[in-house]
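I'd like to ask you about the structure that follows.
A single protein chain has been removed from this complex, and every other one stays in its place.
Lettered A and B in written order, each chain numbered from 1.
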Amino acid sequence: MLEVTGLKKVYESTGREAVGDLSFQLDAGELACVVGPSGCGKTTLLRCVAGLLAPTAGTIRVAGVPVTGPPDNMAVVFQEYGRSLFPWMTVQQNVELPLKEKKLPKVRRAELVAESLAAVGLADVPRSYPWQLSGGMQQRVAIARALAYEPEVLLMDEPFAAVDAQTRGELEDLVLRIWQRLGTTTLFITHDIDEAIYLGQRVIVLSSSPTVVLEDVKVDLPPERDQLATRALPRFTELRGHVYAQIQRAKDTR
Amino acid sequence: MTVTERPGLGLRLLRLLGLPILLILAWWAFSVTSESFYVPTPPRVVQAFAETWFSPRLIDDALPSVARLLAGYALATVLGVGLGVPIGLSVRLRAAAEPVLEFFRAIPPPVLVPLIMLLAGIDNGMKILVIVSGCVWPILLNTVEGVRALDQVLSDTCRMYGVRGRSRLRHLVLRGASPQIMAGLRQALSVGIILMVISEMFASSSGLGFTIVLFQRGFAIPEMWSGILLLGLLGFGLSVIFRWMERRVLSWHWSHRA
Partner (left out) sequence: MTGSPGTRTVTAGSMTTKGAKAAYGLAGLAGLLALMEAVPRLGIVDERFLPPASEILGALAAELRTAALWTALGETLGGWALGLAIAFVAAVLAGVVIDLVPGLRAASHSTIEFLRPIPSVALIPLATLLFGASLGSTLLLVVYAAFWQVLIQVMYGVADVDTVADDTARSYGLSRWSRIRNVVWPTALPYIMTGLRLAASVAFILAITAELVVGSPGLGLEIQVAQSSGAVATMYGLVVLAGLIGIAVNLAVRVLERRVLAWHPSVRGEVAS
């Protein structure tokens, strides 16, 4: 579903090589997490995959189609929820705007908005403005907007980096539930190793910049995840230790 | 304001009217005691106000002035926002236009009056053109700045979800830049009033500015004061209307930043 082949990005202005030869792929319906040391070009990778940034070399294909601009069948949830929601629109208008651009009929739009807001547990605040909600709720709105768009591929760029720990656990479970129900191919970028292992079927570990894939770790934990039970599994601890060691190595070889 | 509990009606009235009443009384006392010809008593000014402005003069002089002001202001808004958006969106265009625009903004607007009189004569068109040529720069420059500073995450969001063209303009560019645009409009309003008055004082046979100068030249002092009072009320009224509009347009902005 998502293929990244030989991706390379050099910033013209500074001559800095952010991403060096990077390749991986995701099958349809997979949920993979990307982790790496801070400043390792995770955001550059996401912006290239999203078609917001042209790569210097390499190709990205979504469902076999090369990415040259933002693809129609892809949605992104950005880290900065406060800045990715339109402050002058209500929750409902925020979710509905992309659907209007898709030229969906009004009835269908209303259905999708209601469904997706219900899915993130925000059915009761459609007429509020984003800034009237807490950070976690705002990020739920952004997730609802992505869901309503009915993408084949969902990108999430450190979506929970700026919310408090409790809310974070709730939102992680929300993402898992939705993914299990809809089976959308999801690429989840994070700097949190625990989060990556807890959520992903696979964890793609990146090196520091110029970024390459250090290791593609298969998460062989039971599919049903639970904040307490899963994190207490010996295998979870093992995987965490393994990925942690990889990332430390990545930092040292810089 | 840091008033935590709402004071009683009496105290609020005292705060609202106390100082103005004191000032008017002081004026009154001064005008009665001094023999100065230039300082009429408040009742004399009020009487002159009623006689002068509750008359056909209101329709012949005051209304056309205000109409010209609004026409010029509206034209300047359309022009300023219309040009400001493309300039703000294009990095190259902005780099090329900015020094030129800064220069035009730095020209004190009143010197445009003789200049435009020369180019466009002394009719209605000239007066509107003067107002446009003064009001357009703050609006234009603020629009450019507002559009330039659009949030990157928000415009990425628009790109991802296929929001482009007119819809992008309406939902992202104009709304996102609206706090800056409103700041430009506020500056332009005071420039506009100045130019309305000056263009009429300079070369005209009607209008508020002309009438007031006429009274002054004819030493019709209470009438002159009534004209100053009318201009003051006009400035005050327009600023009240503007603030009301601004609050409606930018309510999300204040709450968002709070």
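Basically, a residue touches a chain if its C-beta (ideal position, glycine included) is under 8 Å from a C-beta of that chain, and two chains touch if they have at least 3 such contacts.
It should be emphasised that the depicted structure is a prediction, and the values quoted were computed from it without experimental measurement.
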Query raised in the report: Which residue among B:43, B:82 or B:114 touches the omitted chain?
Result: B:114
Query raised in the report: Which residue among A:5, A:23 or A:43 touches the omitted chain?
Result: A:43
Report summary line: Missing-chain contact among B:62, B:212 or B:250 belongs to B:212
Report task. For the chain that got dropped from the picture, name the residues of subunit B it touches. Result -> 2-3, 14-20, 23, 38, 91-92, 95-100, 102-115, 117-119, 149, 152-153, 156, 190, 193-194, 197-198, 201-202, 209, 212-213, 215-216, 221, 224, 227-228, 231-232, 234-236, 238-239
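Throughout what follows, only the chains that are shown with their structure count from here on.
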Report summary line: In the complex, the residues of subunit A that touch subunit B are 47, 50-52, 69-70, 72, 74-76, 78, 80, 83-84, 86-89, 97-98, 100-102, 129, 131-132, 145, 149
Report task. In the complex, go through subunit B and note every residue touching subunit A. Result -> 151-154, 156-157, 159-164, 167, 171-172, 175, 178, 252-253, 255-256
